[in-house]
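The other protein chains are all here in position, but one chain of the complex has been omitted.
Let's look at chain A:
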Amino acid sequence: MMEGLKAEPSTAMSGSLEPSDESKLQITVRDGEGGQMTFRVRKSTKLKKLMSNYCEKQGVAYGTYRFTLDGKRINENDTAETLQMEDGDCIDAFLYQQGGARCESE
């Protein structure tokens, strides 16, 4: 968390990937609790794939997390290319937020 923007890839995940494939970008998804997951993404692949993969790995329904790049929401049809993402960029994953109740706690 503290190191902020340029998170290191988690070693467990990066071991199985081919470093020679230069058309793929390494993208880190971090949640609000200090956890992070690294993906290798083809520039032209829709980011819906990454987002649904992430939810699947977290064991939650698609849509449970909202994904942003520098605060801007990522749409399903966006790609790393259309968002001008670079190798090593970070995406934030936030649990969806929903409210309505009065707040009774102090």
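The criterion applied here is as follows: a residue touches a chain if its C-beta (ideal position, glycine included) is under 8 Å from a C-beta of that chain, and two chains touch if they have at least 3 such contacts; residues count from 1.
Note that contacts and distances are computed from a predicted model.
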Listed names "type I protein arginine methyltransferase", "NADH-ubiquinone oxidoreductase chain 1", "Succinate dehydrogenase assembly factor 3" or "SUMO-specific protease/ cysteine-type peptidase", matching UniProt entry of the absent chain: "SUMO-specific protease/ cysteine-type peptidase"
From A:29, A:50 or A:69, residue that would touch the chain that is not displayed: A:69
Those residues of chain A which, in the complete complex, touch the missing chain: 1-2, 4-5, 32-33, 63, 66, 68-73, 75-76, 92, 94, 96-106
